[in-house]
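Note that this complex is displayed minus one protein chain, with the remaining chains in position.
In order of appearance the chains are A and B, and numbering begins at 1 in each one.
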Amino acid sequence: MTAQAAAAMDDYNFAYLDEQTKRMIRRAILKGLAVPGYQVPFASREMPMPYGWGTGGVQVSAAVMTPDDTIKVIDQGADDTTNAVSIRKFFERTADIDVTERTSEATIIQTRHRIPEELLNEDQILVYQVPIPEPMRFIEPRETETRKMHALEEYGLMHVRLYENIAKHGAITTAYAYPVKVEDRYVMDPSPIPKFDNPKLESEAIQIFGAGREQRIYAVPPYTKVVSLDFDDYPFDPSKANHPCALCGSVTSYLDEVIVDDKGGRMFVCSDTDYCASRIRRQEQAA
Amino acid sequence: MIKVENLAKSFTLHNQGATVIPVLEDGAFEVQPSECVALTGESGAGKSTVMRILYGNYLAQNGKVEIDGLDITRAEPREILALRRETLGYVSQFLRVVPRVPTLDVVSEPLLSVGKSEEEARERACDLLSRLRIPERLWELSPTTFSGGEQQRVNIARGFAHTYPALLLDEPTASLDAQNRETVLTLIEEAKASGAAIVGIFHDLAARERIADREINVTAFTPKAAA
Partner (left out) sequence: MSVTPLLDVQHLTKRYGTRIGCSDVSFKLYPGEVMGVVGESGSGKSTLLNCLAGHLPPDEGRILFDTRTEGPRDTLTMSEPERRMLGRTDWAFVHQNPRDGLRMRVSAGGNVGERLMAVGARHYGNIRNAAEDWLERVEIDTDRMDDRPAQFSGGMQQRLQIARNLVSGPRLVFMDEPTGGLDVSVQARLLDLLRGLVRKMGLSAIIVTHDLAVVRLLADRLMVMKSGDVVETGLTDQVLDDPQHAYTQLLVSSVLQV
């Protein structure tokens, strides 16, 4: 970052948002943590980036951030895509905090559509970018009705969605944004993470979900029970592509399919770039 | 079994200048079990009206109509329906056709609704349909498409399926051939023998003389003012 650019950012409050806005967002976060899985409405601000780029996540990150924090931003597991790089730079410039690509070094990890492979700990906060927070939105379009259904725990519809899946395809084919029930109470959309990541929703870290366009914040506190919905005779299966990673050889991590030429050539590699790179580093050191 | 006191009936035609047409006044009679009473009187004297009041189909303006102890002029709809199900049968010439239901089911329904077994109900229905000469190949069909005579006989079979303690007969033998007429009269005699109190309208004089124990001329109930 140039000195000029850093100086320009001095005109802004720490982490871009003014303190009143942060207070408002923190109150929503606290309420979200107190009522796990419940969608708390908040007055989402206009951010200097388009909706769909993580405006919800950015506001949550800005509100929980302290000058001592170290942030990592991933987009589908990768630290080096446009979205991740832009948001990382944004906080570098507006908050002047440390950034990292290492999962273990980060205190705040903002993520789009993945949970890092490496297990998180109590000192970390995972911030999700959420496009559509309402898990029942596509079956029940009325917000008035879905709010009532949450309030009264009327969740039959969620199973209708899974039923339709099995009826049509012979199996539950929902592969991402797989609905979960939090602490036996609220049904929650875990954002479009692959269902492979669902078991990791039960974590030591604080998990906060921010939907900027939809103006909702919700959260899963550490050590909270998170159960993926299923049927007795069609149990939840957090499967993934049945290959080892072509780069690091991992057989347990979530894989991206990469097309390598225009002749149908393809390879499977870890979606979590930090996980993959650190495995390769260790393999090289060992060699 | 059937006890009528002080019965009065008039029709008020609200949409024709609220004209009040008195039809019956001071109607009173009783029918004992195993007794058959024939209503007589010329056409328009009110025979059918009396029958309909007895069945709860018309509302009496005044008086009391007790059937098996229930005053149907004051009873709740569900009480009347229970009475019709268990106690009070009605056989008219016309079948109110329930679409798509097979003849056999039409006839056995009254028995099923008083809790008889499927088997018993079917057996009785088959027996009645044979006696009334409904060809067996028609039993599984809905009577909707039957001839008028066949429909009438299906209706009679239905009316006699359950042994009602009180029975209303509205020209049961009208337009039947000699054989079927004989069957129906036998059915009526059987009902009477088993203790039914019967009120009937018979234009068939021979039938009336054979079945009825006494006659009541409803002209006696014609309102004096109108007469």
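Operating definition for what follows: contacts are C-beta pairs under 8 Å (C-beta built on N, C-alpha and C of every residue); 3 or more make two chains touch, one makes a residue touch a chain.
Owing to the predicted nature of the structure, the values given are computational and were not obtained by experimental measurement.
Novice: If you put the missing chain back into the full complex, which of the shown chains would it touch?
Specialist: Counted over the whole complex, the chain not pictured touches A, B.
Novice: Please pick, from B:26, B:66 or B:79, the residue that touches the omitted chain in the full complex.
Specialist: B:79
Novice: Which of A:46, A:232 or A:261 sits in contact with the chain that's absent?
Specialist: Only one of A:46, A:232 or A:261 touches the chain omitted from view, namely A:232.
Novice: Decide which residue listed in A:159, A:213 or A:240 touches the omitted chain of the complex.
Specialist: Hidden-chain contact among the options goes to A:159.
Novice: Can you list where chain B touches the absent chain?
Specialist: On the chain B side, contact with the omitted chain comes from 11-15, 18, 52, 56-59, 77-81, 98-101.
Novice: In the full complex, which residues of chain A touch the absent chain?
Specialist: Residues 138-139, 152-157, 159-160, 163-164, 166-168, 231-234 of chain A touch the chain absent from view.
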